[in-house]
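A single protein chain has been omitted from the complex, and every remaining protein chain is retained in its original position.
Letters A and B mark the chains as written, and numbering starts fresh at 1 in each.
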Amino acid sequence: MKFSGFKVIKEALTGHKGWTPLWRDPEPQSAYDIIIVGGGGHGLATAFYLAKTFGQARIAVLEKGWLGSGNIGRNTTIIRSNYLLPGNEPFYEFSMKLWEKLEQETNFNSMVSQRGIINLIHTDAQRDAYRRRGNAMRFAGADSVLLSREELREKVPFLNYDNARFPIKGGLMQPRAGTARHDGVAWGYARGADMRGVDIIQNCEVTGFKIEAGKVLGVETSRGFIGAKKVGVAVAGSSSRVMSMAGMRLPIESHVLQAFVSEGLKPTIPGVITFGAGHFYISQSDKGGLVFGGDIDGYNSYAQRGNLPVIEDVLEGGMALMPMIGRARLLRGWGGVMDMSMDGSPIIDRTGIEGLYFNGGWCYGGFKATPASGYAFAHLLATDRPHDTARAYRLDRFAKGYVIDERGAGAQPNLH
Amino acid sequence: MTRLSGGLIDRNTSFSFTFDSKTYTGHEGDTLASALLANGVRLMGRSFKYHRPRGVVAAGSEEPNAMVELRSGARTEPNTRATVAELYDGLVAKSQNRIGSLAFDALGVNDYFAPFFAAGFYYKTFMWPRAFWEKLYEPMIRRAAGLGRLSMQADPDSYDKGFLHCDVLVIGAGAAGLAAALASARAGAQVILCDEDFRLGGRLMTESHRLDGAPATDWISSLEAEFETFPNLRIMRRTTVFGVYDHGIYGAVERVSDHAAEPGDKVRQTLWRITAKRAILAAGATERHIPFADNDRPGVMLGAAMRAYANRWAVAPTKSAKDPIAIFTNNDDGHRTALDLMSKNVPILGVIDSRENAPRFGDYDLFAGSMVTGTKGRLGLKEIEITNGGTASWHRCAALGVSGGWNPNVHLASHHRGRPVWDDTLLSFVPGADGPAGLIPAGACAGLGSTAKALADGAKAARTALSELGMKAPDIALPDAEDMPVSQADFWHVPGKKRAWVDFQNDVTVKDIVLAHKENMKPVEHLKRWTTLGMATDQGKTSNVSALAVMAELTGKSIPQTGTTIFRSPYTGVSLSVLGGGDTGVNFRPRRLTPTHTWAKSQGAEFVEVGQWMRAQYFPQAGETDWRESVDREAKAVRKDVGLCDVTTLGKVDVQGADAGEFLNRMYSNMMGTVAVGKVRYGLMLREDGFAYDDGTCARLGEDHYVVTTTTANAGLVYRNMEFARQCLWPELDVQLISTTDAWAQIAIAGPKSRLLLERVVDEFDLSNDAFPFMGCAKLTVCKGLRARLFRISFSGELAYEIAVPARYGNALMARLMELGSDLGVTPYGTEALGVLRIEKGHAAGAELNGQTTAKMLGLGRMVSVKKDSIGAVMSRREGLASDARRLVGLLPVGSTERLMAGSHLFAQGAAQTIETDQGWVTSACYSPHVGGYIGLGYLENGDTRMNEEIIAANPVEGSEMRLRVVPAHFVDPEGERLRD
């Protein structure tokens, strides 16, 4: 079924009788060519591009819960390609270009909204660093604008410009950045993949890998053994647990990141604003909620919930930056498990086991990468060669010293 | 007026208030909702999507409909539930989410297009043409969405935060909570009793049940009197425990002055972090409604809420015999509403009970085996349709109380992701066994809803908590109370073709759930996300369980098989202001001031934030119009005469012990410990992953005594790492560490006349080049007996010293040096000139030591000793680090006087400028008064072999480009003669 305004009107007039399931609930087959472990954003995108772009068939996505239940279901929905390092920026810009045509590709409105992101500048040194980054973005074909204080004030007049501990001196803006409706992304990819024959199998937990002579033969699941020629793992929040079943230790720690949404409000904040000095970033959803967050709690956790000090820290930043939000109320907070890699950048690579591929370590930046991650992982699975923009995301970069450390924080995941 | 007799309002105190600019009167003890109802106002809001007219549904914090903008101006508080807004004199409230008036909302047109706005419709359209999303569709949606409006002004009120500790925290002061608090307090435990309401009693206040044959308020009053006598009990009214965190920490907000027009000299609210050894969750239960056709009209309420308004606030939605009140229920409890209203002479149409064998409890018309199947009255209920079997009839009715059973408030019990469990008898979820450690649910919240059972369970929970804490619980006498069993039908919604609302605020109807099921959005999380069910301000308190029941019916599974519903904090909305606390504006973070801050301020210095520190940036003099003028003058003075700069912010770590030298050798990449006593050595520190981390100096003041310095930014981190190495890696070494950054004020005295100046303050100390050469250090006294440390080190490249005195003398020493050096042209300089001087000398700072660079890139590759181990040594040899060919170089503009911008990228001349051809970047740049033009430092691919090559600095983000010549990374005294002079 093709979605369109016409279809919506037709169904409205005929009592919504013609809608059909967005995807099937197939029984697992005994074997597939390619199994994707993890029905989150990256896994579903991988399956979608495998089927659509790389002409692969006999693909299954195995999801232990409901599809889209991972970090794609809980995040602050920001999309951007404002990275500094050559290992990262082309990849994220590729992702941005995929975002820009996502809805036409999937025939599903994921509400990609390019209302811009602004990183605030407080010191001259920061301006220099953002100039370097803004230029790096330009050289990779992305857009960037260095805003003076006056230009910034025109765009976002409601910030605390006159009484700030960290005076606001300008900003680095990426106008093409913005947000997307996170669930809509998962559903768009899921529906698109399902339409192209991918079996999305929910409530199917992988409990082990069948590996013989260094080659993967399939996966053990809560619904029995399923054979596969290739297995791609994209299980943010469970990477270490899943890969340990294949005997691998990863350069990853799992941490909890909290995020928050306020009660609904009439339009207040146009795009995304990030306040690094105060550990705070914010946007406003189409529904009207202020969506904001800050730092990870800082300790290893699989609990999907955080603690009060970080909530206070985030709101202290928020109130320092924009004291006019104070009368709004926090509606809900949530915690997600972030697989923090040792250099803050992801991994999309083959493993030492033939036929087993890994995609993970997205820290808290995985959402914006969803299209490119899926595309690049599909490329790797289909061709056994890394996608051009994802060449740097090798697993051996740690051992060899080719880390991609945007923050220069070294091998301490809770500092990335 | 629809006031009744009795109630807990003070009729002697009247308050005047306005709603949508119309003035009304209420009483002390009223909420905004009860006062509006008393004035005959039923229409209070508009729904989110269809903008349907809405009235108050509940009497507590779960209210989904009656949301208002409270107060005005900068204190405007959107989305405030009228049901919990305590009335005060002069209260101002406005309805929200409307265009036009509340009665004639232009967006009400949405309701006529409702078929087009079915669940998930927006995912299926608005995709063409692509560019229209941001320009047309989305702005349209954003304008229509949202609820209340922010004033866009800074919150003018104050907020506070505090810590509390107790043995037993009791959450909720209803029957169970009061019993628990009484038992715990009598046992001598430290007890905190919190309730979101402004009065204690919970549902005891809203029911007509008697305790020991007397009104329940008598018992509450006697209890409050006894509570007064307990020094170990803290009662916190107007305090909502909103979240459960790890290890018994609870978040609570006390609304200190929200019941006043303005807080005056008080804070508005306080955030409490309560650490409790045990907590008793006595949060009660929330009544659920029964979806039926057009069940969202103003006047349709929860049955128990109607009862609460009558009993506690002495108000009924109507008193007209022509337009009576009806009750629609699937259980016995619904009948109580009819009885309570009748006892207050409120006319009753009857009780419509879905059960064929519905019992009768009083003298009212009973419609057994019947259902409400329709309503009329756009802005307020006028008629209802009652259907019994195939027979339907319309009846005049101004208000309908709906009772669909009770949902225990499991909210806090699921904050640690524990799942509530289904109770088939209660037909509701109750807290599971995997709730937060130390949290004991009691009373209605645990499924024990009769007054007698709640009282007993509260006391039992207290006994459990006390015995776990090793305390003896006294037996407390509980009053005689009702203990009526409540029979209830497994009946969840009235089938029908018209829209029947499940989630009022977000306009989710049974039809939407049917559509979600049809489209395979069956998992409860998909259902919620597809329909937005449970995502309104009440977070599904009034809708989730009913929706699960509808979905269960569609899938043919049981409710617990269909899913559970858990909650995340906060329990109710918490103002962002109180979470952010009082430390906003310039007080957002502490400021650290240098020892010479007062002096610098008196000299008119401009200050700049450097991490937490405020440092003097430059010292403008009369007649200087531009910061550059000041900075050039300061830098020149250092090169020509002598300058003074407070460098206290650089980290200082005192390292002592027999193994101190060995310890330092392991911490620094070069041989640090072998520096001779009385000497200073420059050192480089790597991270364990092999990248350059920090640099600094190491002065050996004695055989077993070293002082090392760090950069300002890394002062805390380096000290932490050193403690890690000392305690975790090499605990066998005899070494002790202490950070002395704040203990010593340190002033750089730099310039050719620095020795002359210094000679005037030292006490009999030979400063000659022979006696105290470059890289010397000593303990000495200055200014006739003030103990000091002197280091002959230079960041500027000039003859220079750094002198340290106990911090409290820093200000005085600075003043003295200025005074004594006036004839030498002594000039204070700030961080800007410091930066210019170090760039001229080619010293790395934060922009070069950014955590991504190697020792080799810095030109310090030889400082990584291969003769010994040190942190990072092994990893620095990895291929990627060893092969990085970028090198730190100096950069001089060619044929341009434009400003060279740090952050420009470097390219070979004539090369296309892309990420592939990128060869490096300008790390630091400044105007050099010494060179007479702009200079820069930068990392350049193979930079060490490209001296005198001309390259391009491209800065497209500011539209500039410049030719540069590659030069060695020092623009002043390349041989380093001056500093050795």
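Some notes on this structure:
The rule we apply is simple: a contact is a pair of C-beta atoms (placed from the backbone, for glycine too) under 8 Å apart; a residue touches a chain by one contact, two chains touch by 3 or more.
FYI, contacts and distances are computed from a predicted model.
Only one chain is not pictured, and the protein name UniProt records for it, out of "Sarcosine oxidase, delta subunit", "Anti-sigma B factor RsbT", "Dihydroorotase" or "ABC transporter ATP-binding protein", is "Sarcosine oxidase, delta subunit".
Looking at the complex as a whole, the chain kept out of the display touches A, B.
In the complete complex, the residue from B:89, B:262 or B:723 that touches the missing chain is B:723. The residue from B:129, B:623 or B:731 that touches the chain not shown here is B:731.
Although one chain is not drawn, its touching partners on subunit A can still be listed: residues 240-241, 244, 249-254, 298-303, 307, 309, 342, 398-399, 411-414.
Interface with the hidden chain, as seen from subunit B, comprises residues 245-249, 275, 416, 437, 688-689, 716, 720, 723-724, 727-729, 731-732, 869, 873-875, 877-878.
Rule of thumb we're sticking to: only the chains that are shown with their structure count from here on.
Taking the mean of the C-alpha atoms as each chain's centre, subunit A and subunit B sit 22 Å apart. Looking at the complex, you find that subunit A touches subunit B at residues 3-5, 7-9, 11-13, 16, 19-25, 65-66, 68-69, 73, 86, 89-90, 100-101, 103-104, 107-115, 122-123, 125, 127-140, 144-146, 158, 160, 163-167, 181, 183-184, 187-188, 202, 262-268, 278, 284, 286-288, 303-305, 307-308, 311-312, 315-320, 323-334, 397, 399-403, 405, 407-411. Interface of subunit B with subunit A (complex): residues 48, 75-79, 115-116, 118, 121-128, 130, 133-134, 138, 141-143, 145-155, 161, 243, 245-246, 249, 251, 271, 273, 415-417, 511, 515, 518-521, 523, 525-526, 529, 532, 535-537, 539, 568-570, 573-577, 579-581, 583-589, 591, 608-609, 687-691, 693, 846-847, 850-852, 875, 878-882, 901-905, 913-915, 918, 921-924, 954-958.
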